[in-house]
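All protein chains but one are shown in place.
Chain nomenclature is as follows: A and B, assigned in order of appearance, with residue numbering initiated at 1 for each chain independently.
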Amino acid sequence: MAVRIPNTLNELPASQPRFVGRGIRRVEDASLLTGRTPFIDDVVLPQMLHCAILKSPFAHARISSIDTKEAEALPGVVAVLTGEDVLRWSYPAQSAPEGWGSHCMATDVTRFVGEPVAAVAATSRYVAEDAIELIFVDYEPLEAVADPFEAMNSDSPLVMEDQGSNVMMDRVFNWGEVDQVFSDAEHVVREKFRWHRMGANPTETFGCIAEWSPLDLSITLRGSIQSPSMFALGRASTFGLPPNKVNVISHPHGGSFGGKGGSRGSDITCMLSRKADGRPVKWIEDRIEYLTSGGSQAWDRHYEAAIAVDADGIVQGLDVQLVDDIGATGDMYGAICAAKPLAAFTGPYTIQAARYDLKLVATNKLPSGPYRGMGPPPHFFVLEQLMDRAARLRGEDPSEFRRKNFIRSDQFPYTIPSGNEYDSGNYGEVLDRVLELSDYTEMRANQVKAREEGRLVGVGVASAIEPGVFDWNAYAIVGMQGTGVPEGATVGIDVMGGVTVRVGFALEGQGQYTLVSQLVSDFFGVVPEAVQVVQLDTQSAPPSFGPGGSRLGVSITGAVLGACEKIKEKMIRVVASLMQCEPEQVRLLDGKFGVEGVPGAEMTVPEVAGTMLARSDLLPPDVDPAPVATHVWTAAGRTEPDEEGRAKSYLTAAHAVHVVQVEVDRATGMVEIQRYCLADDCGTRLNPATVEGQTDGSVAQGIGAALLEEYAYDEDAQPLTTSFMDYLLPTVFEVPEIEKVAVVTPSPFTPLGAKGCGEGAIHTTPAAIMCAINDALLPLGVQTTEVPASPRRLWKLIQEAQS
Amino acid sequence: MKPAPFEYAAPKTIAEALDILGQNDLDEVKLMAGGQSLMPLLNMRLARPSLVLDLNHVEGLDGIREESSGLRVGAMTTKRVLEDSDLVRSQYPLLWESTVAIGHAPIRNRGTVGGSMVQADPASEYPAAALAFDMEFVVMSSAGERVIQAEDFFVTYLTTSIEPGEILTEIRIPRLPPGTGWGFQELARRHGDFAIVGALATVRVESGLCCDPRIVLFGAADRAIRVPAGEACLEGAPPSEASLTVMGDAVFDAVEDPLSDVHASAEYRRDLARVLSKRAMSEAMSRAS
Partner (left out) sequence: MSALVPVKCHVNGRVVETMVDARMTLADFLRHELGLTGTHVGCEHGVCGICNILVDGQTTRSCLMLAVQAEGHEIRTVESLSDGDKLHPIQEAFMEEHGLQCGFCTAGFMMAICDLLENNTNPSEDEIKDVLGGQVCRCTGYNTILRAVKNAAAKMGSAGA
């Protein structure tokens, strides 16, 4: 049955939506605030064992022998797993690019520090950790490579010997007349940039409980899993099982941001359970494991980039060369972060031609993975630095230089050179609003005064696009297949009129269960508290991807409203039969079905549901008596990528402009954020409070990226930031008050006009802060090109300027 | 990340504690005060004692008492007690500043004064405060009591001159001479982190000239250090920007071999020693009367 999903709030069957569009309290909070929400480490199963994993201390070494006898003899130890078992029972992981996956545990050679080498299942985590100390491994250290440029040399050690090279991918994409616009340019601004490795670090690490069923060869895997259906496919592939033999039960988790990881640990616990005759095995990754070998390291990038600007100051071309250090394997999917910039390559600007020279390189570092934003944040950092330089070259204010390069509101839908289509926007309005909010003119005047006093005060203005509602086709260039990412929901109304919505994803923090409750409340005229949202496992759920790629808010809205529409259609037929009228005369409004032209002929939604379920004698013979429907939503109009990777991929394009004021201490290199203002437009805000929450949190992560967070390695690929003493997350002292203003340009293409907004501000924040720092440094005649702008780096730059 | 197995003892008296020490292989025993440094090491299995001797139940090791010469602080007194003490805040403001700069409230609630001293982290505030105040450390062993001067107490990275079998029981903190101005500066990546470098300064100004200047650095060497060369530049000099510049250069020259790590290169630390000692001394000059 084709359904039409409302594209605006007015199309909801409510005279005035009471919940959608309002910042209502979250239905998930009472349980979280009282400590009753079951996170994975809170779960205890009968006979459960605990896993500890022995990790490689070498970035590159051959394993000559492993002796597990003493560990096996330790009281409390039930199973010990080594590479030998792993070779017997599992396949190497799928990867992007294809062929760069490894087993979950080193089988002959270790390729990064922290790679699993052996694992134990024991009666407690304490005993399991005792046992791994009794496993004796002889390593033959091999030369490691930590630098991607060295790794590309022909004499470099090979990370994966079978590949014959460390270059995972080397391709140049040309979109439009790039050479022409660069040769015609009035100015070409070119610079090298470095974005150091950083990543997600949710407050809860990964955890799982695996049960191997020896009789029917199936797996039950509970865990803090962001994308349950993908995770089930991954495990099925590892073990050569049909996907329906892997049941993934995701638990509410303490954030993810793309960086939950966990595939290696899950495969290891599955095999430990198999060795332990099917007893459940729990593994809770500890923080040091997470930092050294978890899912958290992303975006280790070396850029050289240029823009071509014509005589009118219009940017005509963008040329980006990226060497992306993916780490030891491709099975954590860091490569898709290098592909995603295609969805918004030229940002909010009318740049007509672009080139992407992309090299993905393997080194002996932890395989890189996804992180909030999935790759564009460093790309926009680069683009925005170039925009600032061009503006300066022309003596134009950075905000006005951006404005004249913006895509105009009458140009939407707008196709960018790299193929994606932006749905809608009003970029000039967003800029106006943030300039007003920040009192930009006054900010600049204060900056002049501060400079006169010798203070390094800077203002940054940066603008970026957040591609929303991700699609696999955006990652085709690194080998991901498919178009469309379906998300389903089942809505059911019980005999008393209670509404239950069944979904395929776990709570993660974005408030999606609240959103689901808001939607069905306004659709059927109930209150959110009366709505129950139930999470299904992968064997029970409709097709679902879950949160990720700024997608779920839009997708689940489509799925829920689609299911509601289907129920409404069924109910209309029931009502029409009972009221002896035509279905076309029946309307749902504010929870009641009425008959056009017959005042007082009304039935409430619970009455209709009750009739359907408990009065079959009253129903017409052809009606389906279930006030239940499932709808699976996927974005319409997505296209297959062409040979240059161009496709309509991400459905929506949210937009933001941030204005930041910083002061750099010229003696110490410390940066203080003095003001943080932003305006953004993510279409209809289904719950403004949760949207703002996403924005705030994403600004904080952007501040971490710009100033604090970095996974450092030495030249032997030994990690140097292995605890929270060294990997620095922003605290309340580093995150200022975030002043915000919203512009709403609904999407013409989505349910209720909402756009993806979950990844949000991190697309813009690092760029804005770096622009502000460089603005502050201007009087010294130096510019920083390295993220994070840690005090030691800025101090060095200032020293060089002053000497 | 769970501790390796150990035995546990919680003596009630210092005699009992010393007795337990006497009966065990001293290399295998770890004394636990607040545990805010030891517990992470236990959890990471970087410390692997066979016995943890918990001092939290030993009577008479906590509390602050003021005598004419200064404060006597029990080794097991928590930082929170100093932070909450009006006496410390009003009469020993440099000690108070050094206290509240340590970590965050939950750490100060449990972390002890003696624990920080014995941990002797080169980047921590209290060893530097010890040198600024010329604190004295009272240690007990089965042989009796001895007193160690601050300048002899801190040996190198995480090492003091306390011998195995000795327990720190009290820290004596002399009052700074009347009219002494003080300054405290530290630079950390984030508020509450271990300092990259920090500086404490004290000085009196008599007849318009600096008198008894003192500069102590932390995070700049393998332990907290005084910088006599910097102090010498100021003795008898006017409390001026020019004097501070000369002093800062002397501090820079004196800090020969600072630590280099992921947060700060050696050159950066060396320059921070100059910058922060000047800022601290400038504060001290303005507070001197």
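Quick note on the criterion: a contact is a pair of C-beta atoms (placed from the backbone, for glycine too) under 8 Å apart; a residue touches a chain by one contact, two chains touch by 3 or more.
Bear in mind the structure is a predicted one, so any value in this text is a computation, not a measurement.
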Listed residues A:E115, A:D147 or A:E204, member touching the removed chain: A:E204
With respect to the chain omitted from the figure, which of B:N24, B:N43 or B:S161 is a touching residue? B:N43
The missing chain sits against chain B at residues 1-8, 10, 35-36, 39-40, 42-44, 52, 54, 56-57, 80, 100, 103-107, 109-110, 191-192
Interface residues of chain A toward the undisplayed chain are 23, 25-26, 28-30, 32-39, 41-42, 44, 75-76, 126-127, 200-204, 252-255, 257, 286-288, 507-511, 689-690, 692-693, 696-701, 723-725, 729-733, 735, 737-738
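Following the convention adopted for this analysis, only the chains that are shown with their structure count from here on.
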Using mean CA coordinates as chain centres, what's the gap between chain A and chain B in Å? 44
Can you tell me which positions in chain A touch chain B when the two form their complex? 125-126, 129-130, 133, 286-289, 667-670, 708, 710, 712, 720-721, 725-726, 728, 730-731, 733-734, 790-792, 795-796, 799
Could you list, by residue number, the parts of chain B that touch chain A in their complex? 1-5, 44-45, 187, 189-194, 196, 261-265, 268, 271-272, 275
